[in-house]
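Okay, so here's the structure we're looking at.
Of the protein chains in this complex, all but one are displayed in their positions.
Our next item is chain A:
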């Protein structure tokens, strides 16, 4: 009995010793079952002497790598700093001169010339300009490629522009000139110096342009997943049950149901496969216009405006050598990304490609950005609506100063507003209005723009907020003198009210006329609404536009209708940025037109905001008791419809022509406060005087 006990004790003892031995001698570890799973990667070894390894650089080597003299640019290789003398653009900013056409030119170069001349950077004097543009025509015979240009100077500060592949571009001695070419091949393209243009179809419109085809955010169910660009133009939709590449001849018979579309039809699919060969660049724009996500198969050409546009947000660049992977990736792409790509493709089309003018202005804007260095457009401004052509970097380079980017920036517009009261030629001091506005909760300041013939009163009513009187005369007189020579006398220049006055210190502007009448409650509520829609106009009185079949043109009316598309700027909230945009981006012709006929100013401002936002303005409640107080001559009264004043009615057509399309969008709704006209006690309502004067 004792023996087995002793035996077992010894067994335990020896077992424990064995265990100790196992731990001490690593050799014996081999006897352990392999803990490492088969197939787990055998990584880079952890060296025992890793700590002792030398650094890659000797001490001091990083500090002193042997001073080198500043290098002169090497021959033939240009980049902005070397070949483009930006200092010529300092001071006055970018000034662009374009060589006039020699002899008869075809349609597209003419459009290009018109667009450059209509740009705000254009100057008529070559000496003043810091960028000189030579527009190449595709039909210039190769023999006549060397025009005599007095300012050429080896191509310095020149831009050679060609919207279509021009034979001259290959022959021309470019020297130090930048090249803006449609779909340049990647090998010759010099990033940061050349500009890649889109390959436009022959009949691309000059202005406004073909609208995007996207009508809804998500793809329609049942629409083909993939359309394939055909070699002869046109598109072929491909079913989804293919087993191999639709762009490869080898698997031609494996296609699912397919449909071919005639040339020039826009593809109707979610993804558009575009081969990488140069001529296929034309398909690229068609896909963008159709809101079809371009899938570029190893493109050999530089994507248009790649310097500023982030194409990864709008297109997929895939490798044509991996057909199955690409197709599988497209099929499995999450809906969230499909939606984002679709919308971005459409946005880019509308912002930069839909007309020749936009393409040219984008080109100039890119060069302007290079010149201006730190005050260039941030990437966000280029790559989110409304796009850099409509978000002027001269206003600000900080996205949160604009009305468009508050969501992306996680910011909000300033919680105060400035009331800007315009006192026209015969106006009286709007004392009652000032009191009503000054009482508003969020009013920060009142600015009176005094354009009346009479001198402003020496004393203004005491208000809780600062009141400043701006002199609206100076500009007007200058204008009058200018015009007197021709025998025209203008009483006031209506567009003065939209100048970007530096006295405006808030994001929001409440634009008012001297004869507007508003209650404090109405102002308070309208401002609340504007804070939710800072990019739109929020107004009280509305007009609507319509297509007049009988006259074959646009008309507008102030009649009460179920729809509206404009709000009167005699009482409206909008963002301060629109003053800058109105003054600096609108063509001069349109502003002159507005000056000649005051109601046109309202139309023009509404056109501008609608063209930027692509959305209707917002209407807020306006007490019916105000209507009587309105002088009958105020534009928008029903008389306009019955007795159309020719100039005023016509301005909408001229503006539609100036914009290239009709930007106005109709709305059918009005935003009211919660509890508005609800059957609850008036005492519980926040904006009670909206319902009772």
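Here is the rule we go by: contacts are C-beta pairs under 8 Å (C-beta built on N, C-alpha and C of every residue); 3 or more make two chains touch, one makes a residue touch a chain; residues count from 1.
Note that contacts and distances are computed from a predicted model.
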{"item": "\"Aminotransferase class I/classII large domain-containing protein\", \"TBC1 domain family member 19\", \"Proteasome subunit beta\" or \"Exostosin-2 isoform X2\" - which is the UniProt name of the missing chain", "value": "\"Exostosin-2 isoform X2\""}
{"item": "Touching residue (missing chain; options A:5, A:459 or A:588)", "value": "A:5"}
{"item": "Candidates A:126, A:499, A:561 or A:665 - the one touching the absent chain", "value": "A:665"}
{"item": "Which residue of A:409, A:468 or A:653 touches the chain not shown here", "value": "A:409"}
{"item": "Touch criterion as defined above, residue of A:174, A:529, A:561 or A:657 at the omitted chain", "value": "A:529"}
{"item": "Option touching the unshown chain, where A:225, A:340 or A:425 are the choices", "value": "A:340"}
